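Pasting a structure below so you can have a look.
Only a single protein chain was left out; the remaining protein chains are all shown in position.
Here is chain A:
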Amino acid sequence: MKELVERFALYGAIEQYNALDEYPAEDFTEVYLIKFVKLQSARVAKKKMDEQSFFGGLLHVCYAPEFETVEETRKKLEERKAYIARATKNKDYYMTKKKLVPEQKGANDSRQDFHPHMPGFCTTSLNTSPENSSPSLPYSCDLPLCYFASQSNFLPGEHMDRASNSCSSGRNHSELSEHCNYSAFSPKVQVNTYKNSLPCSSGQEVITTSESVGRFMPRTTQLQERKRRRNCDHELGMFPETNTGSNEVVIGPKLPGIPTVDLQDDSLNTTANLIRSKLKEVISSVPKAPEGKSEDLHTSHSQKRRRI
C-alpha cells in the first residue's frame, strides 16, 4: 500500500488512505480508498492512473462518492456552481470581445472533462457554414471526432460530470477508491463500438485531400492515397513506355539509364594509340640525325621534361 500511496501522492496531497476489506471486488483484488485534499488532484489522479500497470497488476481507479460526508457533497456542488458562473461570465466577456475584433482568434478556455481514447484520427471534416472555408476545420474537429469515433462505453459513470457522480467531495477532500488487481491480467473492458456512420452520412462535405492545413493523416491513409493516385495515373496512361514488358508500375520520373559501354569499340583506344604513335615517332627520329642529336636530345630532353 505504501508504494501505491506514494505513486498517487504525485498528483496532490493526500489527506488519508485506508484499505477497504469489505468492498465488493473480484478475486485477487485489493481495494484502497485514497482521500485527496483537493478535488482536482483526485480528478487528475484518476485520469492518469486508471488502467495503469502497477507491480505487475492493473489498477482500476474510480471515484467513490459514497464515502463523502454531507458537507463534502454540499461543498462539491457549490464548487461546480461557482465554476460555471465563472466560466459563463468569462464566456460573455469573450463573446463581447469577439464581436469587436472578429478576426482575432480567441483561446479555447473550455475545460475538457472527457478525453479521447484514441489518438487523433480525422478522416473527415465538417464544413459547418458556407461562409467559412477555413481548412483548419478538421483540426478543430479533432478532439470531438476522436472521442466520438473512439470505442467508448457510454455508461454515465464515465460522465464524471454530475456532481453526485464526480469526485467525491467538496472543496477540500476528494476520495478515490482503487482496485489493485494483483492477479493475472484480466481487464474489465467494456467496449461498445459505435457504428461510425455519423459524419459521412449526414451530408457534410468531406475533405480528403492533403491540402488541409495541419491535418493529421495516418500513415495507412497516405499509402492508400498514393495507391489511388498511382492507379489514376496508370489509367490515364502517364507511363506509356515501359521498358519491361511486365505490368510493373513505375512511380516517379524516369531516371536516365546507365549507358552501356561497348568494350570492342575502337574509340576506347584513342589515347593509347596516340601515345604509341608518339613513341614510335620519337624512337624513329633518334638514329636519323646524330648532328641533330643534341637537338633531338634536346627535344627529347625537352620532351622528357615535358613528360616530367
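Just a few scattered comments:
Here, a contact is a pair of C-beta atoms (placed from the backbone, for glycine too) under 8 Å apart; a residue touches a chain by one contact, two chains touch by 3 or more; residues count from 1.
Assume contacts and distances are computed from a predicted model.
When the listed names "Mitochondrial inner membrane protease subunit", "aspartate transaminase", "Armadillo repeat containing 7" or "Gamma-secretase subunit APH" are checked against UniProt, the chain not shown comes out as "Armadillo repeat containing 7". From the set A:7, A:48, A:80 or A:230, the residue in touch with the chain omitted from the display is A:80, counting the whole complex. Seen from chain A, the chain kept out of the figure touches residues 65-70, 73-74, 77, 80-81, 83-85, 87-88, 91, 95, 105-115, 125-129, 132, 134, 136-145, 147-148, 152, 154-156, 158-165, 192, 194-195, 198-199, 202, 204.
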